[in-house]
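Scroll down for the structure; my scribbles are underneath it.
Omission of a single protein chain aside, the complex is shown with its protein chains in their original locations.
Right, chain A next:
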């Protein structure tokens, strides 16, 4: 979650949604994102909404600490129940992210999940994921999560190379993430993801191949691989500006991406989103698919974004201010936007085009359709899919996805 909130209109005190947001809701899946804004240390590249202080207070004295955080978050889930009224939907997915969720006791994560179960109910096949840092879990912790209803673990591996992890300020030792996968499997988790980062200053193509091989060798059913984005205002951006570490350029990123797709494909993974690969359809992250298909989700926690029926809102960033709002029975929403039809059309193109399923050509205007024909000619879209009425990126097209989106949304 990027740390800068968008501009928007105010959210009503009670968090009420415009009536059209819930029209036809029953036909759409509903997911929950739970944000845990704490980390033991801040990593040099990170600009997410997270804090290393364990206690933060709001202006009225309300406390958000690691100790009571689960209770504060449960308050928001109860608020969600009120706002969604008699919405009959069960939660199809829950995803706990951060920050470092596993900095909280497993029981707290289970308690937060319990609140969703109590207020909304969980679908029979619900996907329940938490992110975890490899150094912050052990077999007992994993077992407790599994017993509490979690079905999927996502570990921040980033790299198998010590010198790369050091630039990223990651504290785990190489080998630990692979061990985590085995521990998670042993605890009964069917689905395990490893997150990788490529293009870290100082990383070579061979370093990257080694990371991919290590990740594949650990046996997860899902791998995410992200190009490192050096965000303004981060420690890493300052180090690059001072010339302490070299900047990786886009051409190197492109090379690494091609290496990733080649290695992962050879190991039986298939891409289903630009930065995500899974061994089988069942291994895909269904929660993330909600984001990419315009479904509904409630994001709870400081700075979390939600989307219900074309209304998107986001919470205040500071955990103290967030706790303060809930303590006063106010919505912690900082702003929202009500998407008009054209916004939703553009969002569908920009999100669905990133998927291996692509987006239907009938979403495009006449100019967009012409651009799609050109993109096929330039080798950016798959000709066969285009023939069948869908815009699906080729391998080269994936690397130029934003450019294709610009043309297709004309």
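Just so we're on the same page, a residue touches a chain if its C-beta (ideal position, glycine included) is under 8 Å from a C-beta of that chain, and two chains touch if they have at least 3 such contacts; residues count from 1.
Everything that follows uses one rule, which is that contacts and distances are computed from a predicted model.
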item: Missing subunit (named according to UniProt) among the choices "Elongation factor 4", "NADH-ubiquinone oxidoreductase chain 5", "Chemotaxis protein CheW" or "GerA spore germination protein"; value: "Elongation factor 4"
item: Residue among A:146, A:312 or A:390 that touches the chain left out of view; value: A:312
item: Absent-chain contact - pick from A:154, A:288 or A:394; value: A:288
item: Sole contact to the chain not displayed, among A:227, A:325 or A:376; value: A:227
item: Footprint left on chain A by the chain that the document does not show; value: 1-2, 4, 6, 8, 33, 225-227, 229, 250-251, 253-254, 257, 274-275, 288, 291-292, 297, 299, 303-307, 312, 314, 337, 343, 346-347, 350-351, 354, 378, 380, 398-403, 405-406, 409-410
